[in-house]
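Below you will find the structure I want to go over with you.
Only one protein chain is missing; all other protein chains are in place.
Naming follows writing order (A and B), and every chain is counted from residue 1.
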Amino acid sequence: MSDDRVTTFDTPTGWRAVGRYGLLVVVSVIVLFPVYTTVIAALKPGNKVLVNPLVPDAFTLDVFRDAWNEGSLGRYMLNSIVVAVIVTVAQVVTSVMSAYAFAILEFPGRDVLFLAFLATLLVPVEATLVVNRQTIDSLGWLNSYQGLTVPFLATAFGTFLIRQVFLTLPRDLRDAAAIDGVGHLGFLRHVAVPLVRPTIGAMASLAFLSTWNQYLWPNLITTENDMNTLQSGLRVLSQSSGVDRPNLVMAGVIIAFLPIVVVLLVFQRQLVRGLTSGGVKG
Amino acid sequence: MSARRRVAVALGACALLAACRSGDSLLQAGNDAPPASSTAPPPTAAPGETLAPTTTAPRATTTTTPLASLPPCPVDALDDVTQPVQITFWHAMSATNETALAQLTDEYNASQSKVRVRLENQGGYKQTLDKYVQSSQANRPHVVMLPEYTVQQMADSDSVIPIGACLEASGYDTSPLLERALRTYQTEGVQWSMPFNVSVPVLFFNASAFEEAGLDPADPPVSLEELRAAAQAIVDGPGNRVGIAFDSGVDSGGGWFIEQWFARAGVPYADNDNGRSAPATRVLYDGELGVELLSEVQSLILDGLAVTVGDNPGGQDALLKLADPQQPAVMTIATSAAIGTVKSVLDGGLIPGITSEQLGIGPMPGPGDVASAIVGGASLYIVADKGDAQAAAAWDFIQFLISAQSQSTWAAATGYIPISEDALELDPIRTTYATDPRFKVAYDQLLAGPSEATRLGPVIGPMLEVRTVTAGAVAAIFNGADVATALRDAAAQANALIAAYNARN
Partner (left out) sequence: MITPSAVILGIFVVYPLARAVLLGTKRCDARGRNCVSNGWDQYVDAARSNEFVDALWVTVKFALLTVPPGLVLGVALAVLADKYLRGIAVFRFIFTSTIATSVAVASLMWLFLLQPDIGVLSNIGWLADLFPVIKSPGLLRDPGTALTSVAASSVWSSLGFTFLLVTAGLQGIPRDLHEAAAMDGAGGIRRFWSITLPLLGPTLLFVLIVLTTRAFQAYGEIDLLTRGGPRPQYSTTTITYLTYGTDSIITNDAGLQSTVAVLLFFVLLGLSVLQLWGIGRRVHYA
């Protein structure tokens, strides 16, 4: 987060600082409480999850290894990553292309078509699930990466966001490029895209997160356990081991949680930068 | 302020909603004529007698389907196979049962080279059923394990090869198999599936708590009067204990157990001989027996002798109530399929204060003085149109699973009832039954029950949905609602479901 705007005004001292620290600590404890209890539960050997839920018994990492192996979490995580990456990349590409068309190109019916695009944002995914499953089924794409990704390769949201930024491109720039003989694709590549990079970053992060979090769709179209994503895989794990080995399930939950936390740590700056300069602030 | 405006709009919308509500069920949407709702409860027999079959407007279809009109079972197709045939098996087992099934499958795969079976755990009976019906034939597995209430639905689905065809084509000797288990999965004169994991409800109880309350763990309550007396002794006894934990789950206290009680009392649950002589058109549980049974359970709860653990979505909540540190229940009714898992959980030390030796298993308490039960659990279907070699492979695998040795191993590990009587003479179940009588309770209870087809429980098309509405009524009753009204409303909804199903099939 940028510090260049900090003045002494922002820095509480003395009792105000202590008070603020205190408040921050209390809130942090509350926010982290569910995570803490999950870690404790995972660490309890012999399934003694009932006893003393706030204090760990021992520090055994075996349970994490077991959850990884028996829960096939490695495979599920791979599936989630593949699906999320494909969808994110595809959404960026298709959104940039259609945003360019709607912002820069001229053709009859452009505005009407754009409104139609926007209208699809209003359609909840539930209204399309039954039919989409049938479509995927008849294409033979159940239990496949295609089935998990293809319905989400385009989004009107991304189109909208990026179009907003493209609209700020001055006409003269485009005309000058045309005079120089640069075609649309070249203009796109060399001028337009670099301009919207932060917005793309924000859009990509949101797309990645929301695809990573998908629960209903993977549940619906996977009947072979190998193709579960991490979310539907966690459900399988909790159903098959939730009774006799809750510590295993909790370990699986932690395994699903940690990588994103790490990614968050690394990409925090970019994420915020993208969100502040992108379409969020009008 | 925008917040204030939003609240105002929300309140306005709520008022509008309340005014627009029609009071009808979603299941009636679009229907023009309301179905004939039973305002007077249908005639019922006293427990122990059976009714003459009531015939209400039967469906136009015949009730016997000739085997020749159904897909054949190519039992010899494996003979010419050069490469191993891969087949998938969708199942819904969890915990200990899943481990046992995996072991059996590995054993089968290792014992021959023509068939390779791959297990796919779909996460639960409902999920398995949903995935099956939602998929096109090409995406269905070769063998699927589906719960006992799906018989009519599978028969109407035109998607399976009836096991009867395989039995006939291969001349399989079914005499060692439990006749009542086979009959449970027959309708329209056809054996649709092969029973594999047979379970009945049993009483789980804390034997040491029994002793502390002055009860004999070797003589658990069988009739409802004995149950009340035992619960009273427990509540009056030491510790802050409750007699019994009930649940209103769809596959347990809210649905399945009710069917079991009706079968035990010899009263039909649905018309047309429980749907066996012709497809059922309505349920009959809002009659005298239903009101009597559920009033008794309701009074147990209201008198503080019993508690309800609610909907039990995972199936474990009633059992977990036995482990509650503050106010445990001493008894609960749950499926015998859980015996293996519960034992291993207790052995693993999950529940402090209860060891697996202290776990008592008794027959399910219910109407009448004799403990009996009907077949529950799941069965195996061979899916059609998947190729001849695959169908033969599926049949070969099923034969392995129902063989005496497999059933013996399976029953000993899980608590399911072996469907092959020859299995009782083989280890490990022979030793288990001899040394640990708890495992045998379910078996004895099943054999004490009826074996005529019409008394083997209801066969209804949309059985799971019917159970769901029944469970809703049971939950309301547990919360103190008027029993007769709750049952009547549920029956009306169930009849609507059945009517819609019959219209589509």
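FYI, a residue touches a chain if its C-beta (ideal position, glycine included) is under 8 Å from a C-beta of that chain, and two chains touch if they have at least 3 such contacts.
In this text the structure is predicted, and so the values were computed from the model without any measurement.
*Asks:* Considering the complete complex, identify which of B:Gln28, B:Thr65, B:Ser223 or B:Thr485 is in touch with the unshown chain.
*Replies:* In the full complex, the listed residue that touches the missing chain is B:Gln28.
*Asks:* Using the document's definition of touch, tell me which of B:Thr64, B:Gln86 or B:Ser136 contacts the absent chain.
*Replies:* Of these options, the touching residue for the absent chain is B:Ser136.
*Asks:* Who touches the missing chain here, B:Lys321, B:Arg438 or B:Arg488?
*Replies:* Touching the chain that is not displayed is residue B:Lys321.
*Asks:* By the contact criterion defined above, which parts of subunit A meet the unshown chain? Give residue numbers in ascending order.
*Replies:* 1-3, 5-7, 9-12, 17, 20-21, 23-24, 27-28, 31-35, 37-38, 41, 49-50, 52-54, 93-95, 97-98, 100-102, 105, 113, 117, 120, 122-132, 134-135, 150-156, 159, 184, 209, 212-213, 215-216, 230-232, 234-235, 238, 246, 249-250, 253, 256-258, 260-261, 263-265, 268, 271-272, 275-276, 280-282
*Asks:* Touching residues of subunit B against the unshown chain: what are they?
*Replies:* Against the left-out chain, subunit B lists 2-3, 5-6, 9-10, 13-14, 17, 20-31, 124, 126-127, 130, 133-136, 248, 250, 254, 307-311, 313, 317, 320-321, 323-327, 350, 462, 464-465, 468-469, 471-473, 475-476, 479, 481, 497, 500, 503-505.
Everything that follows uses one rule, which is that only the chains that are shown with their structure count from here on.
*Asks:* Round to the nearest whole Å and give the separation of the Cα centres of subunit A and subunit B.
*Replies:* Each chain's C-alpha centroid was found; their separation is 40 Å.
*Asks:* In their complex, what parts of subunit A are in touch with subunit B?
*Replies:* 46-51, 133, 137-138, 140, 142-143, 220, 223-225, 235-236, 239-246
*Asks:* Could you pull out which subunit B residues touch subunit A in their complex?
*Replies:* Answer in residue numbers: 88, 90, 93-96, 98, 120-124, 131, 134-136, 138-139, 141, 314, 316, 323, 325, 341, 344-345, 348-352.
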